[in-house]
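As you look at this complex, bear in mind that one protein chain is not there, while each of the others sits in place.
For subunit A:
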Amino acid sequence: MTRVLVPLTVLEGESVSPGLVRLLEPVDVTVLGYHVLPEQTPPDQARLQYGERATDALADLATAFEDDGREADYRLAFTHDRDQTIDRVAAETESRAYVITGAAGSVDRLFVALTGDVAVDRILEFVVELVGDREIGVTLFLATDAEADGRLALEEAVETLSRRGIDAASTLVVSEGPLDAVSGAPFDALREAAAEHDAIVVGEHAPSLQSFLLGEKPERIAAESVGPVLVVRPPARDASSASLSDSS
């Protein structure tokens, strides 16, 4: 079954909204409680002082996902680097996506941006799993500088979803060049359209100069919209990198 990672800054009181819990009903969930420390503080030192409190809070949060006999496990991590921890735990748990939490009531319509470095098929596969047989509509969004190809890709995507009984609409924005798609008018269009939806699905971006300067795109979208953002991860690079991380 598809697994989704829910990272929470557990010691700062971040929690999950009931809408997000309901949205994630069809998938397995791992709650990752994490706490980011300044570089002066060894993670172990923080664990000794906060570990117990964090574990208690985390166990409570995980039970929110445990209805209908569904299992939700949780992990606790102390780190200097949030992204590295989310990345590692997502890889270890083989999570298909991770969540940037946000307030959500009931989700009627998902906004799905077919941008980023994750193949369109992989994003659609995840959306199909997530929606399941529920009455949740999907708006597909694509910004591209190749109009004809973009239109074709969107049509195919709408058809893929429709075949699975999902009500899908699409929006195409034509940009001037590849850079324009992530910062200029198309990105503004994306943010505006996204803000009108209850929840957002995007593909993860490989780190770039732009994300270094402006911040990660999913985080920027999350900052603009109140709803949760689900970030679909690319498939594991290769078998060797996976085995490297769990040899002890």
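Throughout what follows, a contact is a pair of C-beta atoms (placed from the backbone, for glycine too) under 8 Å apart; a residue touches a chain by one contact, two chains touch by 3 or more; residues count from 1.
Simple rule for what comes next: contacts and distances are computed from a predicted model.
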{"item": "Name of the absent chain as recorded in UniProt (options \"Electron transfer flavoprotein subunit alpha\", \"Energy-conserving hydrogenase (Ferredoxin), subunit B\", \"Glutamate synthase (NADPH) GltB1 subunit\" or \"Amino acid permease\")", "value": "\"Amino acid permease\""}
{"item": "Option from A:R22, A:R88, A:R151 or A:R191 whose C-beta touches the chain left out", "value": "A:R88"}
{"item": "Contact residue for the chain not shown (choose from A:L23, A:L76, A:V120 or A:V173)", "value": "A:L76"}
{"item": "Contact set of subunit A toward the excluded chain (per top definition)", "value": "37-52, 54-55, 75-81, 84-85, 88-89, 244-248"}
